[in-house]
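Removed from the display is one protein chain of the complex; every other protein chain stays in position.
Now for chain A:
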């Protein structure tokens, strides 16, 4: 297939875009990565995702698919002959989808809370929330992985990709605050998982470098803090 059959509109710092890139790598799909500057958003992005106007957007033969987790499932189904991303058992699939949604709806907003915190008190509160979430994810990891390296078993799967998308941001947040979000006490399993995930062939070349992301994060943090300050007024 010609390389330009598959395009991904995205930006390198985004954890959501990263999910799509890892999934495409798992399936060994060649694609064109169209980097958005985001300000202003490109015509193509606005046309391909008129509802949310967000990245990532996967364009497969010019047909757009939006929302990162939906894109990952689409990649799994459209390239069915490659390694499976979702488990085959219906119950395991439901559990994977549940926890992936949890990371987006509950856990990630708490992470943003750390970055956007106005002061130490707010930051500590946010760290507490994130830690509680990580303890739940650790429990889930122990149950789901059944002693294997990944949520997906021997190979990375849907939930590894969903949660793993945030790994570089976890590292940046740890560096910033001098805290260890993934640690031996609370999350021994996830601590080991993180190393293996980062080293996975589908991940290592696309995972943002922590230092580079830390530099970039200063812009995001300024925005999050401004938004939090405006909300507090």
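Keep this in mind: a residue touches a chain if its C-beta (ideal position, glycine included) is under 8 Å from a C-beta of that chain, and two chains touch if they have at least 3 such contacts; residues count from 1.
To be clear about the criterion, contacts and distances are computed from a predicted model.
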Candidate names "very-long-chain enoyl-CoA reductase", "glutathione transferase", "Dolichyl-phosphate-mannose--protein mannosyltransferase" or "Aspartate aminotransferase"; UniProt protein name, chain not shown: "glutathione transferase"
Candidate in contact with the missing chain, chosen from A:40, A:90 or A:178: A:90
Sole contact to the chain not displayed, among A:36, A:67 or A:138: A:67
Contacting the left-out chain in the complete assembly, out of A:102, A:158 or A:197: A:102
Absent chain, residues of chain A that touch it: 51, 60, 63, 65-67, 70-71, 73-74, 77-78, 90-91, 93-94, 97-98, 101-102, 106, 136
